[in-house]
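One chain of protein is taken out of this complex; the other chains stay put.
Then we have subunit A:
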Amino acid sequence: MLKLKNALIYDPKNNKAGVKEDIWIENEKIVAEPSERKIKELKEKDILEEIDLENKIVMAGGVDIHSHIAGPKVNSGRVLRPEDHRRDNVPRKGKLRSGVGSTVPSSYVTGYRYSLMGYTTVMEAAGPPMKAKHIHEEFNDLPFIDKGFLVLSGNNYFVLKFISENNFTALKNYLAWLIDVTGAFALKVVNPGGVEAWKEGKRMRGIHNKGTSFNLSPSEILLALAKANDELGIPHAIHVHTNDLGTAGNFKTTNETLQLLKDYRVHVTHIQFSSYGKTENDKVKFITATDQVAAEINRQPKLTVDIGQLVFGEATTMTADGILEYNLHKLSGNKWVNTDVEMETGSGIVPMNYKKKNLVNDIQWATGMELFLKIEDPWKVFLTTDHPNAGPFTAYPWIIKLLMDSNYRNDYISGMHKNFDDYTDLSNLTREYDLSEIAVISRSGPAKALGLENKGHLGVGADADITVYDNLEKRDIAEVFAKPKYVFKSGRMIVKDGELITELQSGKTLMTKPDYDPQIAEDIREEFQKYYSISIDNYGVTDNYYKKVEVVPCNFKG
């Protein structure tokens, strides 16, 4: 048994803000304080380990609700960018495998850097079902952290077909089957209808027009998926990447989407990219539209979002939104990868370098910051950089500093483009996050939104994933959050004094198994065999790919 004593606990779910208490850990879980007799017994047997955390900040391990960390698209990004890795080499140390870092790190280094930052659970943001085995293969080489993946479903042939046929029962069965056979955690919806349009050589705008061979509008697809997701009881909401993402004036589409889905659970991801206004008589075109978007979010009780905060410097954009990457390529002239995946999705990759002297990049940066500060309830807004799209996840400590310290933020703004204040009101925002709010946006909130009841808090029964930070007094906030003093994963110390313990440890793969009628696989068999290029019998991920699995129950009730 392990006792962490005298810790200053920040555990918003259990209403603890800087409360001095002990934490007891046994068999990978946080447990209640044992009886005095039991403690005596443990001491006599010398099996009670104690660590004194006097004056240290203690939070649950960080939870990232949206990050591109494994699978075909991420790996293609690695191959595409040798120049990204060369300046960031990670040698082998003890049993820790070597690798490379920078914006698209190798699998091992991804696990190391999340762990070193005190993050213990990460959701891979977008997986094509047909290549799910690849995701799970990489998961097995992604150490320490627990992880799962969101399966792409917004442009899937059978999804669109069942919606267009008004066959809601088949839709639900199909989605549950898809999650089951691919070992996914929840449903991802990327530019619904718009990716199919891209593959058909067409363009779609907004959510109300029909534009593909399926004769469906994005709003019809979104409504059906949100409803199916709620009825299947999947612990996480549908995870939406909006239509028109990245374009000036797209906040209208975003707000229409939020209003359309107000009766269902929705998580809108990297909403920074979806909160732009448009200025007509100006060649910059972009302006922040965070007042409108934040107001809608503040109005809706069920909605959650993550930001996708822009970070200046190198980034590698990668998304299932194929048309978006084509546009980014045309805009930047940078190298471009596109992969269309039959019957399911598209995808693309373009490297980017966000620059402070580029006014549009400044406006994007400000949009993220403004949303963090204008969304009132921290339980609705989560910290992400849509890694590695708006920047690498290793920038989280810096973003935390920007949120906690308005003086630092204003100093930083003073280095921006001279016309910065014409496009954003960030300079006027004085709000500062406190430690409890940081704990919400970086662990408790995302865990709750994912439906992970054992994550994101330090109550009895929680997974013993725990991060210990130095006190902030006289210390740089970013430094404290970048280098936790200790990190515990499943009750075992994995980081000590900012260094990884040199033993590899495997985390769990998080999955859900919603109920369905297995007849669905037979119902789709004929079309599958004709129009896929592999057999349906070779499609599913077999058990040999799963090492350590936790099935999260589908017990959401509307």
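Throughout what follows, a contact is a pair of C-beta atoms (placed from the backbone, for glycine too) under 8 Å apart; a residue touches a chain by one contact, two chains touch by 3 or more; residues count from 1.
Keep in mind that, in the parts below, contacts and distances are computed from a predicted model.
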| item | value |
| --- | --- |
| Name per UniProt, for the chain absent here [options: "Formylmethanofuran dehydrogenase subunit B", "Cytochrome c biogenesis protein", "Na(+)/H(+) antiporter subunit D" or "Sugar ABC transporter permease"] | "Formylmethanofuran dehydrogenase subunit B" |
| Identified contact with the non-displayed chain, of A:68, A:172, A:199 or A:265 | A:199 |
| Touching the absent chain when the full complex is considered, from A:26, A:141, A:421 or A:523 | A:141 |
| Residue among A:107, A:385 or A:490 touching the omitted chain | A:107 |
| Identified contact with the non-displayed chain, of A:27, A:281, A:407 or A:538 | A:538 |
| Touching residues on subunit A - with respect to the absent chain | 70, 72, 74-76, 78-82, 84-86, 89-92, 97-100, 104-108, 130-131, 133-134, 137-138, 141, 157, 198-201, 213, 326, 329-330, 335-343, 349-350, 530-535, 537-538, 542, 544-545 |
